[in-house]
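One protein chain is absent from this view; the other protein chains keep their places.
Going by the order they are written in, the chains are A and B; count residues from 1 in each one.
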Amino acid sequence: MIEFSFAIILENLLLATRWTILLSLIAFVSGGLVGLLVLFGRVSKHEVLRLLTAGYIEFFQGTPLLMQLFLLFFGIALFGVEVSPWVAAWLALTFWTSAFLSEIWRGCVESVPRGQWEASGTLAMTYMEQMRYVILPQAMRIAVAPTVGFSVQVIKGTALASIIGFVELTKAGTMLNNATFRPFLVYSLVALIYFCLCFPLSWCSKRLEARLNVAR
Amino acid sequence: MVYHMSFGDLLPYWDVLARGLLYTIVLTLVSTVAGLMVGTAGAWARSFGPKWAAYAVGAYVELIRNTPFIVQLFFVFFGLPAIGVKMTESEAAFLAMVINLGAYSTEIIRAGIQAVPKGHLEAAASLAMSRLETFRYVVLKQAFMKVYPALSSQIVIVMLGSAVVSQISAEDLTYAANFVQSRNFRAFEVYLVAALLYLLLAIAMRAILRGIGRALFPKA
Partner (left out) sequence: MSLVDIQDVRKNFGPLEVLKGVSIEIGRGDVAAIIGRSGSGKSTLLRCINGLEEFQAGAITVDGMAVGKTDLRTLRRHVGMVFQQFNLFPHLTAGQNVMLAPTVVAKMQKGEARDTAAGLLEKVGLAGKFDAYPSQLSGGQQQRVAIARALAMQPTVLLCDEITSALDPELVNEVLRVVEQLASEGMTLILVTHEMRFARDVGTKLIFMHQGRVHEEGAPKTLFANPQTPELAQFVTGAH
């Protein structure tokens, strides 16, 4: 039997952390892009589009991320396509992230005072011009802090990919625990690594929010 | 290949799913009550407690908010027994949920406390109320009223997060779904039904919480 030293455990966890970071980054970016589309559907003038996006958001915010993972993992397989856990996790996290980010951003768009719409409207701007030059620049400033804050949720969300067999930090922890029978140490380290990834982002988000509140 | 969905294969297992759903509801209910008590105590310590307690609670809150629930759960279920604290799956699931919601609600309630105008504290102090009395009678209800919507949505989030307790074999709705699909090999259908049950539960919880809010804070 191989002797697992503290250093080997830590090394293996850190190697797996790369996958956590990669999955988080990719899911956050693609989720943001899809979220932007959902946002435009959600604030669109077409009622059908508004209802569809509202349903989309309701589903992905109202069901467990774990269920979404299972549904994608087993659902895509129904079409005879072999899905890797990596792809299923990426897709599920993308949808899930987009639902939350689009709602966060909608809140930001709606928090821009009505007078801004009226003033830009009386200057003969079109809807798109109002959005582009007046509303979005202001909404984006408000959106930075909660968006950074949500990136923490994405990182934590990637931990569920372990359940469908994607080897990232949490899965590596489980495997190392099975090999070493030192759960207290292993899961403490796993938690610590997540903390090191998430805490700086949480802190940033809090600072940004505080700065925005002072600026107002 | 064309796949034909068949929900009929689920029918023989409806009682399994129902029991899982009930487990999820009860688990959510008890851990919400306990979690809010932890959160209230934590918020008090953060705002009015001695310095060391404020720091300790702050560390607890940040630690929980910046790690995944599943890792917290594994730590409780696999890690704690290693240092002599043994418990059943259900106890571990309950404990992890309380720890988790406790941290989030501490932060939420604390924000509500901070929003209480300073003048109210001074008014209470000039009425010779002690700090604990001030907290109990002046601060707490106002704070809860302000953050009730945030607390409600956090409770729903925690319920949805509870799907993970299936991973330590606590017999919740997800566990039931796993069991059924291992018997009837209709994974997609089972998980779709389970997901919709979660969705209904989330919608129902939001409605109930709104009702409770209206009863508790009629003027808000």
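FYI, a residue touches a chain if its C-beta (ideal position, glycine included) is under 8 Å from a C-beta of that chain, and two chains touch if they have at least 3 such contacts.
These figures come from a predicted structure and were not determined experimentally.
> With touch defined as in the header, list the contact partners of the absent chain among those displayed.
Taking every chain of the complex into account, the missing one touches A.
> One chain is left out of this view; which of A:137, A:165 or A:200 touches it in the full complex?
Looking across A:137, A:165 or A:200, the contact with the absent chain belongs to A:137.
> For the chain not shown, which residue from A:30, A:116, A:180 or A:202 touches it across the whole complex?
Candidates A:30, A:116, A:180 or A:202; residue touching the omitted chain: A:116.
> Among A:58, A:129 or A:209, exactly one should touch the missing chain; which is it?
Looking across A:58, A:129 or A:209, the contact with the absent chain belongs to A:129.
> Going by the touch rule given at the top, which residues of subunit A touch the chain that is not shown?
Within subunit A, the residues that touch the unshown chain are 113, 115-116, 118-126, 129, 133-134, 137-138, 141.
As a working rule, only the chains that are shown with their structure count from here on.
> Compute the distance, rounded to whole Å, between the mean C-alpha positions of subunit A and subunit B.
Comparing mean C-alpha positions, subunit B is 20 Å from subunit A.
> Which bits of subunit B are touching subunit A when the two form their complex?
1, 3, 62-63, 65-72, 74-75, 78-83, 160-164, 166-167, 174, 177, 181, 187-188, 191-192, 194-196, 198-199, 202-203
> Sort out for me which residues of subunit A touch subunit B in the complex.
It comes out as residues 58-59, 62-68, 70-71, 74-75, 78-80, 152, 156-157, 159-160, 162-163, 170, 173-174, 177, 182-184, 186-188, 190-191, 194-195, 198-199, 202.
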